[in-house]
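Please see the structure below; I have some questions.
Here the complex is missing a single protein chain, while all its other protein chains stay put.
Right, chain A next:
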C-alpha cells in the first residue's frame, strides 16, 4: 500500500517536473520573443494586419494588447487604421489598464473621423469619471475633451465641472487642460468655461496653476480682470509651481502687470517709484533666475525686462550669459534675445565679450549673432583684442563670417580713430590673401575707409589714402571679384587728380597720377571679359582721366577704344553709359568719336571742361553711415520672429503700461495672509471641494472691470448681461440635468451675448477714456475672431 502510494507520488512528481519544464521552456521562448516584440510590431506583415480584427474580438487580454500594440505601430508608420475603429471602441471598458491606455491613444487620433462610433464610447468615459483611480478619471476626461465631436460640447463642460472639484490635483490639472480643448471644440462655450477657469484659479494646489494659466490665455486672454483677486496669491505660489507652469504663469502675470498696473516711474533724482504689486511680482520671480530650466529663466528675464524699473534691468544679463553654454540649440536661441537686450544694456555686455568669441565649429547663425554682438561691444579699451579676433575670423571657412569680420575691422577704424592705421594695415595685407572672398571684401571696406578719410580733410591721412589707392591699383590683376574690381576703378578715377604742385617731374600724362592711365590700359585689354559692373566703371574711369588730362593722346586713344567697345556692348546699361559719356566728352575733346557723323548735326548744349569735371567728379556722397549694426528690431524678447528673423503672424507684443493702474484694492482678497514659504507646498490634504462651489455666484465675474471710474459703464453693463444670464442658467443646470437642456441654454447664451455686443458697439460712449477704448477694442476683437476673422487694420490703429 505504502509502496504503491510512494509510486504514485514519484510518478506524479516526475510528471509535475516534466510539466514544469515544459511551461518554463515555453515561457522562456516567449521571453526571447518578447525581447524583439516591439520591432516585430513595427514591421507587421500584411497578413497579420488582417488578424488584428480577430485579435481585438478575442477574449484574451494578451491577444488584445498585442493587437493594440500592432495598431499603434501602424499609426506610427503613418498608416490610416481607422477601419478598426469599431473593434477598438469595444475595448474601451477593458479592465486592463495597459489596453485601456492604448485604446485612449487610438481614440484620440481617430474619433474625429468616426463621430458616431465615438459617441458610443462616451457613456464609458462618463462612468470612468467616477473611477476610484485618479489616473483613470484624468484619462477619461482627457479623451472625452479630445474627441472632436462638436455635439458633445456640453457633456464635456459637465465633465470638466465635475473634475474641477476632484480630490486629486492631478485630475484638476487635467480639467484645466480640458478647458482649452473644450473651447477649441465649441467657442460658444466660452462663458461657462470662463467661470470654470475662475473657479480653478482658487485652487490651492500649485500643480494645476500652470495649466489654468494656459487655459486662460487660450479661452479669455482679455479678461485679465478675473485675475484681480488672485494676483497676489499667484505671485506667492509661483515658486512652488512646476517648471512649465512657472513659465506659462509668468507670461500671464507679466501681461496682467503691463495691462493693469502703472508704469514704474523714475524721478529726476534717480529714485524709482514702483507699484508694490509690481514689486511683489519681481521679488517672487527673482529666485527663479536660478532655475535649471532655460525656458523659466527666459520667462523671468522677460518679467524683469518688461515690468521692472531700469535699476532691475541689470539683473537679466548674468542669467542669460549663463544659458549660453547649455547647448548649441539654447545658445542659438538666447543670442537673438541678447541682441535685443543689448540695445539698452550694452554697458553690461562689454565686460562679458569673451562669451561671444566665435569658435570655428559654431553654426552659421550663431557666428552671425556673435559677430554682431562683438562689433557692438567694441570700444576704446578692448579694440586690440577684438581686432586680433576679427583678423582671425577673416580666415574662417564661412564666407559670411569673413565678410562680416572684415566689415567689422572697417567699423573699428571709424569708431576708434587710434586704431585706423592698424586697421588699414590689416586690410591692405588682406589684399595679398589667396582667398578671393577675403580680397574682395577687403577692397570694398578699404574703399569706404579711403573715401571717408579723404572726405574728412581734418585728418591729414591724405598721403596714406592715395598710397592705398595706388597699392590697390597695382594689385588689380590679382583681384578677380567683380565688385572689388569695379571699386578699384571707381576709386582710381575719383582720386586720380595728381598733385602736380608737389612733384615737378611728371612721369605719365599731365594732371593725373602716373599709375592711373595704366589701369585704364589693363581694363581696356580685358574689357570684353569683364562683368557689366566693371565695364561701366571702366567707361567712367576713362572719362574722368580724360577730363583731368584732356590733351594726352594715349588717353584719347584708350577712351576711343573703350567707348567704341561699349557702344556695341550686349548690356544696355553699358551702351547707355557709353552714349552719355561720349556726349559729355564732346565738349572736352572734339572729335573723340570721329566716325560719328550724326553727332555734328545734333544740337543741344555742349559743356565746357570745367563743367564736365564737375559732373563727373564732384558731388559724390560720402559712405553711408554704418547701418549693419542697427538692424534689429522691435521684436519682443524670445519671440519666434526674433529668432527666425522673419515676421511670424502671432508674435506676442507686450502690451504698453497704463498711465494710471487700476486700484490696488481690487487685488485685496481674504486670503492675503502670506503663505508659509516652504519649498514644498503641502498637497497632503487637498481640500475636497464639492461641486456646489461652482454654483456660487462668483463675485469675481460680477466685479466691474473698469480700470478707471470715468466712462466705465459700457463693459460692466455687458458683463452683467451675459454673466447674470449665465448665473440664472447655472442655477438651472446645477444639478447636472440632461444634455439637451444644456445645449439649449448654451445657444441662448451665445445669442444674447452677440446681441449685447452688437447693441453695445452701436452706442459706444464717446466720452470713455482712452484705455477704456483700448481694452474695449481688444475685447471686441477677441469676439470677432471667434465669429469671423476681423480686419486687422482696425486694431492696429
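Note that in this section a contact is a pair of C-beta atoms (placed from the backbone, for glycine too) under 8 Å apart; a residue touches a chain by one contact, two chains touch by 3 or more; residues count from 1.
Methods note: contacts and distances are computed from a predicted model.
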| item | value |
| --- | --- |
| Per UniProt record, name of the chain withheld from view ["DNA replication complex GINS protein SLD5", "MHD domain-containing protein", "ATP-dependent DNA helicase 2 subunit KU80" or "ER membrane protein complex subunit 4"] | "MHD domain-containing protein" |
| From A:244, A:306 or A:515, residue that would touch the chain that is not displayed | A:244 |
| Options A:51, A:124, A:222 or A:365, residue touching the unrepresented chain | A:365 |
| Hidden partner chain, touching residue among A:266, A:330, A:350 or A:615 | A:330 |
| Candidates A:89, A:129, A:189 or A:207 - the one touching the absent chain | A:207 |
| Sole residue of A:52, A:129 or A:177 that reaches the chain not shown, by the stated touch rule | A:177 |
| Absent-chain interface as seen on chain A, which is shown | 27, 30-31, 34-39, 41-42, 60-62, 65, 68-69, 72-73, 76, 78, 95-99, 101-102, 104-105, 108-109, 112, 133-135, 142, 145-146, 148, 168-170, 173, 177, 180-181, 184, 207, 210-211, 214-215, 218, 239, 242-244, 247-248, 287, 290-298, 318-319, 321-322, 325, 327-330, 332-334, 354-355, 357, 359-361, 363-365, 385, 388-389, 392, 395-397, 434-435, 638-640, 643-652, 677, 679-680, 682-684 |
